[in-house]
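Have a look at the structure below before the remarks.
Every protein chain of the complex appears in place save one, which is left out.
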Amino acid sequence: MVRVIVRVQKENFILQNEIDNLKSICKEIPGALSSFVGYVRDFSNGKKISTLTIEHYPGMTEKMLTDISKNASQKWPLLGTLIIHRFGTLNVNDQIVLAASASIHRKAAFEATEYMMDYLKTSAPFWKSERVNKDNVWVEAKLDDELAKDRWK
Amino acid sequence: MVRVIVRVQKENFILQNEIDNLKSICKEIPGALSSFVGYVRDFSNGKKISTLTIEHYPGMTEKMLTDISKNASQKWPLLGTLIIHRFGTLNVNDQIVLAASASIHRKAAFEATEYMMDYLKTSAPFWKSERVNKDNVWVEAKLDDELAKDRWK
Amino acid sequence: MKILYFSWLKEKVGKSLEEIEKPNEVHNIKDLIGFLKNSSTKHQNAFKYPKSIKVAVNKEFADFETLINEKDEIAFFPPVTGG
Partner (left out) sequence: MKILYFSWLKEKVGKSLEEIEKPNEVHNIKDLIGFLKNSSTKHQNAFKYPKSIKVAVNKEFADFETLINEKDEIAFFPPVTGG
């Protein structure tokens, strides 16, 4: 039985603690652990941004992230997965998201983490708005993200 | 100019510190940071192992890891890369290796880290021996690793 | 029915939640959008380009043909942009 951790939170996270936690819930020692962290960038389409605000759909978000994790576990021989996504107002350079997969196999760990990020980008109900000068601008969905997801089909 | 960090050391490493360090040397904020950690497993081909000893070729190791990092930087738009590999005698569950890539683009970060691990496995002069009962057994190279590397050509 | 709005849809409609009794002529999401558009100019403006709107019924992605009933929670929002 693969272990799945999903958290949606305002608070920041400490990579080391989360990876140690993921590792500790695996029923055997994973030889391979792949992780991804997304950060708030300072520029978006050439415009300087000051803060990033993330809204989400409580309940549906956790459900979708859990579904994505379980789907990854069905596609690859994983020992555990982890997704943490923050919401609320974040500053430039802040951590937004952490996705990680633990496996016996290196390739499975890499692919599962990338898969989870690709699906998260297009299926988890989060919406970002960027503060540019005095305006809040909703971030538009990217076609690239839709295409990234489709290649796993 | 992409920044490259390569270290070959006996000492353990703290993921958070290393990732923060990689991030700090990037000349702009990377939106995406992919990392991989390899651990000492407790079983190898069904045999219980007690320790793992890693030998390497000082000088050539650092050179090869630097070459691999630079090649990755030429293939993908990266802001920075990091490879840390330990040598000496390690215990079950210990961290062996950390590879990480920072980029503006998620896909570039994922692929570059996987590329670096694939090349490290087949091109960096490290040799593992596992302690099984009272014997030290040299780990044999896997054809899978050779094939994993070849797909990047 | 409980109707939720997120992101710029929430701003255009001017609220994040409204509860309405399901009108008899509303069977699916498409019908509901038609009904909402008639309820105010804000709704009409928010739903002007339905192709750029996603919908979830009871926290599952749905489409405009999905059948709905009185007890459903229906959410309208633009394409997601997390990660």
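Which chain is which? They are A, B and C, in the order written, and residues in each are numbered from 1.
To be clear about the criterion, a contact is a pair of C-beta atoms (placed from the backbone, for glycine too) under 8 Å apart; a residue touches a chain by one contact, two chains touch by 3 or more.
Just so you know, these numbers come straight off a predicted model, no measurement behind them.
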Exercise. List the displayed chains that the omitted chain touches in the full complex.
Key: B
Quiz item: In the complete assembly, which of B:23, B:41 or B:56 touches the absent chain?
Solution: B:56
Quiz item: Residue-wise, where is subunit B in contact with the chain that is not depicted?
Solution: 38, 54-57, 59-60, 63, 85, 96-97, 117, 120-129, 138-141, 145
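By definition in this document, only the chains that are shown with their structure count from here on.
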Quiz item: Going by the average position of its CA atoms, which chain sits the greatest distance from subunit C?
Solution: B
Self-check item: Rounded Å distance, subunit A centre to subunit C centre (Cα mean)
Solution: 27
Quiz item: Considering subunit B alone, which of its residues make contact with at least two other chains?
Solution: 106
Exercise. Could you tell me which residues belong to subunit C and also touch two or more other chains?
Key: 83
